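One chain of protein is taken out of this complex; the other chains stay put.
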Amino acid sequence: DRGSDGEVKIIYWQAPSILNPFLSGGTKDVESASMIIEPLARYNEKGELVPWLVNEVPTVANGGVSEDLMSITWKLTPGLKWSDGSALTSADVAFTYEYCTHPEGGCAQLTKFEGVTAVETPDDTTVIIKFASATPNPYGPFVGGESPILQKAQFSSCLGAAASTCTEQNFNPIGTGPFVVDEFKPNDVIVMSANDNYRDPAKPAFAKVTFKGGGSAAASGTAVMETGEFDYGWNLQLAPDVIAKMEKAGKGKPVAGFGPLLERIMLNNTNPSAELGPEERSVIRPHPFLSDPAVYKAMSMAIDRPLLVEVGYGQAGRVSCSWVPAPDAFAVDVEGCDVQDLDGAKKMLDDAGIVDTDGDGVREKDGVPLSILYQTSTNAVRQDFQALIKDWWEQIGMEVELRNVDGSVFFGGDAGSPDTFQKFYADVEMYANTFNGTDPQAYLGNGLCDKAPRPETQWQGENISRFCSEEFDALHAELSATADMAERSRIGKQLSLMAFEEGAMIPLVHRGRLSAHSNTLGGVILNVWDSELWNVADWYRMK
Amino acid sequence: MLTYAIRRLLLSIPTLLFISFVIFMLLQLAPGDPMAQVPLTVPPEVKQKMREALGVGEPALVQYWKWLVQVFWIEPQVAIDAMFGTSFSEGKQRVISWQTRSPVMDIVIQRIPQTLWVVGVAYVVGILIALPIGIYSAYRQYSVFDQAGTFVTMIGFSIPPFFTGPLLIVVFSVWLGWFPSIYDTTHVVNDWASLKEQLQQMIMPVMVLALQITAMLSRYMRASMLDNLGQDYVRTARAKGLSESVVVLVHVLRNSMIPVVTVIALGIPSIFGGAIITENVFKVNGIGQLLLTWLFANDLPGVMTLTFIFAVLIVMFNLIADILYGLLDPRIRYD
Amino acid sequence: MLDAAPTEKNTGPVAKIEKLRVEFQTKDGPVIGVEDVSFEVGAGETVCVVGESGSGKSVSSLSLMRLVEYGGGEISGGRLLFDRRNGEQIDLTTVDQNKMRGIRGDEIGMIFQEPMTALNPVFTVGRQLTEGLRVHLGLNKDDAKERALDLLRQVRIPEPERRLDQYPHELSGGMRQRVVIAMALACKPRLLIADEPTTALDVTIQAEILALMDRLKRETGTAVMFITHDMAVVAQMADRVVVMFRGNKVEEGTVEEIFENPQHPYTQALLAAVPKLGEMTGKDLPEPMRLVGQEDHVPQPIVGTNETLLKVSNLTTRFAVKGGFFRRTVANVHAVEDLSFTINKGQTLSLVGESGCGKSTAGRSILRLVEPQSGQVEFDCCDVMSLDNKALHKVRQDMQMIFQDPFASLNPQMSLIDQVSEPMLNYGTASGSELHDRVANLFDRVELPRSFMRRYPHELSGGQRQRIAIARALALNPKLIVADEAVSALDVSVQAQVINLMMELQAELGLGYLFISHDMAVVERVSHHVGVMYLGRIVELGPRRAVFENPQHAYTKALMSAVPIADPRKRKSEKDLNFKPIPSPIHPVGYQAGPSEYKEVSPGHKVLISDSGY
């Protein structure tokens, strides 16, 4: 029964700072908010779309999506109520669109509404979204934890520039979810209680939620698995042996799930030489030696991926050489990905005539020594990886210099800083990237020639490796025009493989999300495609 | 004395303005970006829009001026409104944190209780332990007690809290299960049971902090007592036939407390500043943790306001320490 | 008859020290503070304990109080017999500290050496006075206050009511010492120990305090043990005298016996070294002292010349007092006001006067170590006042200064050879081996063994240190030496040696001295001319003989009368004393000080006739 199981305690080692995902975009904020405000539909643990505030997901088959793929019509479940007792109507949905797309609002989820021209509300339960062009995947707006529905009545005065002054609203959004906020202390703790107006009278089982933030992953792990103070601990990025030790204490267990997050080494397809000017550095192609397939293939062969998984991620990692490692429909299996072949790598280089000509232990290609700068963000696991990989690469006759940059600078995107991952003033760099939802079309677009960061674009752009292939661009265009799932999957796999084989990146580890929950907490289904707390309404205390 | 205090107070205004300016300019130079925590999946154009919405692009001096107005003009009005229910500040732009989009001062005020509970109590505990230790070690200089006290306090001084903290957690939370390892900031004390719980969750962070405070203060106390025990007036007091306890605890102590009291006063700002590491280790989300979060989130208004508050406290308690010195020591006259 | 007061019934000694031996445990092993001392103090009697610094005077007295133990000492032998008020006789060495606490402050009172530090700075005078009363006499707060007021009146402190609420630092040195005396007298002790109660004080205040103690002794019949190293004070106070030397008693007798017929060589030497006011009466020129053991050495009068070396006219020096909100100058200390005098080559001019009257400031102004406000200083070559830094640097080569305190004027961290050679290095007058030879010669000159060159100041005694200071002043062959209280801080015996040395050098090298002192007897011994200063002005100036034998100004007369004379038959009575407190030299900005006008009473002997403030 609702509220019969008392209190559940959740710990996130990153503390939520705001409960309005439109103003933050940080995972901690999106997930904490997902207990309160909800989208029309969300993804389940398998990456399938499930109806949430609607009765069914509109498709072309059921007529919800127009044949020309230019509009989608959602039908709200009748009788849904906001936690304040008022009715949820299509006006709220339309308002949410207006709220996020307001030019002065600084909405973090703007991409969700890309291509939307209008949101129409013919009646209180019908929402029609119109697109500017044919959109094979129309499930961006109002789908998933990142684009939930806000209550119009509450937020109507918070449009545009006023968005950030609406502290009360941003901290206490009224929602349709299983819980309502009692108290929100930014960067610290959220206290929530069961929503009296929640649609399922038997849920949630818990009357109260304490959502604590802050500390470190290790401390969260201890609190859940060793001392049993907390019921659920999020994203425990810890070394496998540490997790194993914590699990041994017997109070809780880790659960892992795999989304499309891939740790990879990006290969620079341009010349990052410091001798070039700022307008030319990492702009001019090609790279002196990295564009030689023998070189990057050898580099990939020299890597012992199973060991990396063991050292860095354990249960939360898998060997993968697929750019899009999940969902399964798009993942490719590359042969030889899981074996290290140092001899093979050496042979490959020898055969390509890249040998050590001057006896300094470093091979040269056309007189240029295979000496590389390998950068990444500052993070213990990444530095371990750097050390290991450096070792292997040096064994095949390369010279490697390591460099790590503080995460906030590396990923900060400041056009003035020489150390951002976009500038790529290095030969190779390592980081992880992923995409939201299950459709990789936009993500695969990161390999398009014109997405390369350049001075003209203020170094913005997602094609970090500056990979450029006409063939790839053409294939991607084909993908954007295809609606058939099987066909999309085939093209997607091909694109993914192309990036690997033609030297855009060296995939390392398919990373999962590892969270832990107490042995007495039931109903937890780890979902990597949406908020981890997506089914918190179903959680219960095991007796 | 009064003119001295007023003069110092007035002098501290330009000092503080200058400090705020220096901090502001330093922050401006920071390469960090408030959007750093926004995931990679959010494209750069969107990030740029968000930045603009925060007013990041404005010229530095304009931002500084706005900040000054907000801190010195609008925030006091807010405080008055809160106290007397007036509405001077209505509709005026307060200092807004970039990260939480809420008034910085509100969050700071929210954080003060837990910081005071933990760091403040630790300070008081530290003082209460340190003074007797200091007094006795000085009175029995080179005795076993003194040697042992010296050794222990020095160890306390030299062990960093990020070592003692996790150690205590492993022992008392994981092995013994006596105390929680995570501090509950929502805990409300309203009866004996809840007070007991509060004490349980405070005890470990307080222990870690009090160890350091005790170590420092007892050294000061000992040195100061030693200085005074050798003075001539002590002999005079004894010659009058006063008992040892009066001689030591009245005559000597009163004189020795003068420098120690000012040291204690100078340490008070650090209570409000929180103990960044200890708060972090025990998840006491107080002011120190707030500062750390904001620093890593590049929340310029937050960091700026918080460091400025620290500076104000430091300047203020410097002044208080000086005045205390003058009050306690009749020989000192400020004019 | 039979029920007469116990003090009169029992005429035996109140306290009796027998074969006292005190040791200190130090890091370098045991040190003997007192080796073998026995004497007794009777009721209504003053026993003076004399001896040079470090001879064990303080240790003996502290043993009587059983306070040595707190300073790390241990009474390792002898007995300390004390007659209690109830007639019981006890050995203090065996009494436990609890019982001792009841005796201390009640039956034995003690006045300590340093009036400046003997009081607790953070408690009011009243509180410190009443404390003992409440412990020993069980008085309540108000009664204790009454009694404290009474005590303050007894010691003749002006405005006693106000003093009770003041803090020690708000009182002058003399008043503080009187508070300490009042404290010691609080419970009418049977024995009063006074450990050099006047050493740190001015002549005039000293005279008052001595008179006060004498009266109290007579009135209450207290036994007094008076410790000092000043023979003049002994002559003034003592009934009997105990002479101590390096931890031992070497002689004991009535004051007349000791002064007129000293037996022990040390006592003889000591007495010979004491300059006595009036010794030079009838002589025009100064001459060195005749010391025991140097009888063969006949002192020659020092003539000097009549050439002017230094001419100071209308010198005025003021210090600004800052205050108020903007730290502006709100007042000035008129330290030196319209001062004029001349010094001849090879002769000595002495400046005398009470503490704070501006003597040091005058001396420093001449060297421009403090900047004077106005006036002229004409030295041998040039007008010192108009020189720029560089020229001044050059002139200082001919003008040197010996400072008040030999402990303070040497850098504790430099070896003596470095300190003495520093002036020569500064002026480049010598270098290398020549420098070394010069330093060696200077050491010979001031009669210090050459082996001392590698030592550090803390390894020397006070007299030796002062000689180093003299050697340093001589290093540049100056024409003028300003000797600021050059001998005041020294033991008499050492003082005599240093005075002789300075006079010998004057005779040999023709130095001119500006000799600054507040000790009239020493001044009488060394000067050709004397200037008496009061509140920044010279009130009387003239040849020494004229000024000493025929003082004209009222202040000069008062000063002369205050000086104790080292002769027990010339005691001063309290009635002779009549001092006014010195007015403050601080005047608001814009205050116009009038010029000094003099009347010449005899050739060269001038007396101030304009207002001096006295």
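We just call them A, B and C in the order they show up, numbering each chain from 1.
Heads up, the rule we're going with is that a residue touches a chain if its C-beta (ideal position, glycine included) is under 8 Å from a C-beta of that chain, and two chains touch if they have at least 3 such contacts.
Everything that follows uses one rule, which is that contacts and distances are computed from a predicted model.
Asks: Assign the chain not included in the display its UniProt protein name, restricting the answer to "Alkylation response protein AidB-like acyl-CoA dehydrogenase", "proton-translocating NAD(P)(+) transhydrogenase", "Oligopeptide transport system permease protein OppC" or "ABC transporter".
Replies: "Oligopeptide transport system permease protein OppC"
Asks: The chain left out touches which of the shown chains?
Replies: Touched by the chain not displayed, across the whole complex: A, B, C.
Asks: Write down which of C:D143, C:E279 or C:D405 is the residue touching the left-out chain.
Replies: Residue touching the chain left out of view: C:D405.
Asks: Out of B:A60, B:L167, B:V189 or B:L327, which residue would touch the omitted chain in the full complex?
Replies: Counting the whole complex, the residue in contact with the absent chain is B:L167.
Asks: Just the residue numbers, please: which parts of chain B touch the chain that's not shown?
Replies: Interface residues of chain B facing the absent chain: 15-16, 18-19, 22-23, 26-27, 29-32, 150, 154-155, 157-160, 162-163, 166-167, 170, 174, 269, 273, 276-277, 280, 291-292, 295-296, 298, 303, 306-307, 310-311, 314-315, 318.
Asks: Would you write out the residues of chain C that touch the absent chain, in ascending order?
Replies: The missing chain touches chain C at positions 26-28, 245, 248, 250, 264-266, 268-270, 273, 291-294, 364, 367, 369, 393, 396-397, 400-401, 403-405, 408-415, 422-423, 426-427, 449, 451-452, 454-456, 458-461, 463-464, 469, 472-473, 475-476, 493-494, 496-497.
Asks: In the full complex, which residues of chain A touch the absent chain?
Replies: Against the left-out chain, chain A lists 218, 238-239, 241-242, 245, 307, 311, 378-380, 383-384, 386-388, 391, 402-406, 408-409, 417-419.
Everything below uses one rule, namely that only the chains that are shown with their structure count from here on.
Asks: Counting in whole Å, what is the centre-to-centre distance of chain A and chain B, each centre being its mean C-alpha position?
Replies: 39
Asks: Quick one: report the Å distance separating chain B from chain C, using the average Cα coordinate of each chain.
Replies: Here chain B and chain C have centroids separated by 52 Å.
Asks: Between chain A and chain C, what's the gap in Å when you average each chain's C-alpha atoms?
Replies: 88
Asks: Which residues belonging to chain B are in contact with no fewer than two other chains?
Replies: None at all.
Asks: Which chain B residues qualify as touching chain C in the complex?
Replies: Its residues touching chain C are 3, 6-7, 231-243, 251, 254-255, 258, 328-331, 335.
Asks: Taking the touch rule as given, give the residues of chain B at its contact with chain A in the complex, in rising order.
Replies: Contact set of chain B toward chain A: 31-33, 35-54, 93, 96-97, 99-103, 106-107, 110-111, 169, 173-174, 177, 180-182, 184-186, 280-281, 283, 285, 289-290, 293, 296-298.
Asks: State the interface residues of chain C toward chain B in the complex, per the touch definition above.
Replies: It comes out as residues 65, 67, 70-71, 101-106, 109-110, 112, 114, 117-123, 131-132, 135-136, 167, 169-170, 180, 183-184, 186, 323-325.
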